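Just one protein chain is left out here, and the rest sit where they should.
The chains carry the letters A and B, assigned in the order they are written, with residues numbered from 1 in each.
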Amino acid sequence: MTGSEDIIPFVLVLATVFLPVLSFIGLFIAGGSIHENTRSMTATGMIFFSWMSALIALIYCGVSGQWDYALPWFRYLSSHQFVEHTISFSINGMSLIMLNVVVFISFLVHLYSYEYMGHKKNHVMYYPYLGLFTFSMIVLVLSNNLLVTFISWELIGFCSYLLVGFWFNKEAAAQAASKAFLINRVADVFFLLALLLVFYQYGSFDLNAIHDFQSTHYSSGTIDFSIGMLLFIGCMAKTAQFPLNSWLPDAMEGPTPVSALLHAATMVAAGVYLLVKLDFLLTIDVRFVMVIIGSLTAFFGALPALTTFNSKKILAYSTVSQLGYMIAAIGCSASSAAFFHLFTHAFFKAGLFLSVGAVIHALHNVHHKLAYEHRFVHMDPLDIRIMGGLGKKMPLVFVAYLITASSLMGLPFFSGFLSKESILNAMFTFAEYRHGIALIAPILGIGTVLVTAFYVTRLGIWMFLGESRLNELKYYSEHVWEKVKVNHPVIIVPLVLLSLGSFFVLFSTDPFHASHSWLLSGQGHLGRVSGLRSGFVEEYGLVMIGSLTSVVLGILLAVLLTKKRVSVHALESKKSILTRFYYIDDVIQGLVVMPLQKTSLAIAAFDKKGLDGIVHGIVYITVIKAHIIAWFDRVFVDGVISLMVYSTGKFGKAFRVIQRGNVQNYLFWVLALMLVVAIWVLIKGVLF
Amino acid sequence: MIAALTFWVLTLLVFACGIYLVFTKNMVHAALSLMLILLCSAGLFLLTGAEFIALSLIVVYVGGILVLLLFFIFYLGKNSATGEEKPFRKQMPSLVLMGCWLILLCVYLIHLFDLHYFKLPALSKYTQTPSSEPNVSNPLELGRLLFSEYVFEFELIGFLLLVVLVVVAWLSAHLTFNKED
Partner (left out) sequence: MYEITLSHYLIIGAFLFIIGSLLVLTRRNGIFILIGLELMINAALINFVAFSHFDVTKKGGEVAALFIVVLAVCASVVGLVILMKVYKQFHTIYVDEVRQVKE
């Protein structure tokens, strides 16, 4: 049912969409002239109102039902028919939920940034960029037209470039931003190809039209496979699937709130969201590929988190791994499970990032304090080797971390448990129906659970438990910590809210079963997608037991294996395969970058020597030609004139003797010639 | 008969004076030779019956111009007559040329002998000029013609005379004739 005549959702959605834009434009233009606290409060306020209208829209519309709105965009004439393109957006359960997630977390990030990005760490463009990003994400979520989706897709990529490279003076940050943008760009080419094929096949970019077309026509074959494959590849960069995932760990160079927003909750989820929405375009073979790649990414993406010492990078690898889960879920035809996990992941990953960010912020303040007292010590706030024992110092943060981490691990009573169980169930079902290589999917899935538990516990132990390794730093003493402010409300409130969101309560009354969740009940657009197969309930318990076992095993291993007493100066192995993230970057460097550079150098050399040589040659030839022409001109042309002058002179000299200025002479000649004439006349007269 | 004789005498005089003119170095002789030539040609005019012309020739030409010429020659005096003429060799081309011309003209003109016959009136008996109106004298006839037939040319000539008068007056404005100059 399309309630296109209902104006209220339209108005609410408009408010949701345009408040971030207003924030962007307003702060872009006038941001420099107002105080930074005012800036952040203005931006936060606008995003708050945007969230409010999104929330009201959700409550008003509910998760069932669908409202489609279309604004005319452009049209052109093609084979005697007008082809209309519209900016159409669709409000249904899925988009409303996603909208709320996006705007809510954006709001929390804005709030958090008030404190985190204070102390002159942000310049004018921080909040405008955040506003622009939020806007483009909202457009992506709501859009029903693939062209508009593509535009917002690109815009998101661009905003991530701006935000990751926010501290562009740092070499590493600038490079990371470029890397992120370029890898996304490469994938966008495939996405564009997919769009073109869609248009070729279905004649429209509008999703409703495509859906209707597909349901009424039997479609299979290479084009559909290509569409699905290209779409998947196009989403591969955003969802950090292997091999286009090396940008995500590097993107941690950006500010932590940005990481929380982009690389936990929204941007990386954009790909998943899109694939869920376009689920009906994916064929069986494409899904199979997705499962394989997704599960591989899930497992192998998590492994580097076991060895790295950069706290944010651990979380980045975690994101890669969880995204792998989501993709695999879509591949197993369980798109609703993937969407569910997307939702829960947004909450607990953002919470994790923000709590880690609180720790980083505190350490940063310590660093500043020491520097202020002229005690310069080299320390990296992200390095977990200098942390430790912070659980006593930052209890609230510790609790938030515990809650969100448990949700990530998939412990019962938490939301992550529900969503992960759904996914694991789907994977087992998939393996059940397609034997053979498909079996690795659930195996890898369970393995990932173990690894996840391991690294999360490791991080928690290193950060919050044990002795404070800060004491091992030069110049450090406890009184420094006391001077450092760590419990600012704007930092705590988001943490609290996100932790609350990580509990099961929000989603289902049953802590162990997600099948009755309100989330899954109304998936207007996903009507065709099968969620949980009811014929699988018998093995349901097996999966749960299996995953719980791995979680506990992982925790135990972490507790046992993580050295509690490790010095600050513990070395990180530089050459390990995990540290180099499976050498993906090196492969890309070797396969793609180096040949390109060599080719451009060769072309430059050719241009320099070859083309310039040709130009020089032409110049030489022209100069020689000019010389020849000059010689010719001098000898012949001037020669002719000289000849004429000479002959005229000689002629004149010869005849000058006639005129001596003597009039009598003239008269003589006159008479002489007249005589000649007279004789001639006479002779003529006589003869005739 | 007498007319023919007169004619021949005059002709001979003209020829003689002309030849003398060519060879003389004396300016006064030259002027006087010119005067004689003019007088003879006046006579020739009379023979053809152009009385007015003859008389005007004598009065205007001889009595005016020649006198003026003589005045100038006398003014110049002896000193100016010391220059020598061109050597004969330099004069040769002109002489040759003129000789050729003479021959040419004579040949051609003699050829015309048979064409027109001149009827010369006698001196006294044939004073009747051949004219359309008998008993009208030559001056009268000419006068009538001047003011009827050729009045435009007459006026023109008058104008020319005026111009020449002014020009000469202007040219000779600062001419003084002192012996010391």
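Throughout what follows, a residue touches a chain if its C-beta (ideal position, glycine included) is under 8 Å from a C-beta of that chain, and two chains touch if they have at least 3 such contacts.
Since we're looking at a predicted model, the values are computed, not measured.
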Residue among A:Gln175, A:Thr549, A:Thr622 or A:Gln664 that touches the chain left out of view: A:Gln664
Interface residues of chain A (partner: the chain not displayed): 662-664, 667-668, 671
Hidden partner chain, residues of chain B it touches: 1, 3-4, 7-8, 11, 14-15, 18-19, 21-22, 27, 30-31, 34, 37-38, 41, 44-45, 48-50, 52-53, 56-57, 60-61, 64-65, 68-69, 72-73, 76, 80, 83, 85-86, 90-91, 94-95, 97-98, 101-102, 105-106, 109-110, 112-113, 115-120, 130-132, 138, 141-142, 145-146, 149-150, 153, 157, 160-161, 164, 167-168, 171-172, 175, 181
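The working rule: only the chains that are shown with their structure count from here on.
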Distance between chain centroids, defined by C-alpha means - chain A, chain B (Å): 126
Complex interface listing, chain A residues touching chain B: 668, 671-672, 675, 678-679, 682
Chain B to chain A touching residues, read off their complex: 93-94, 97-98, 100-101, 104, 108
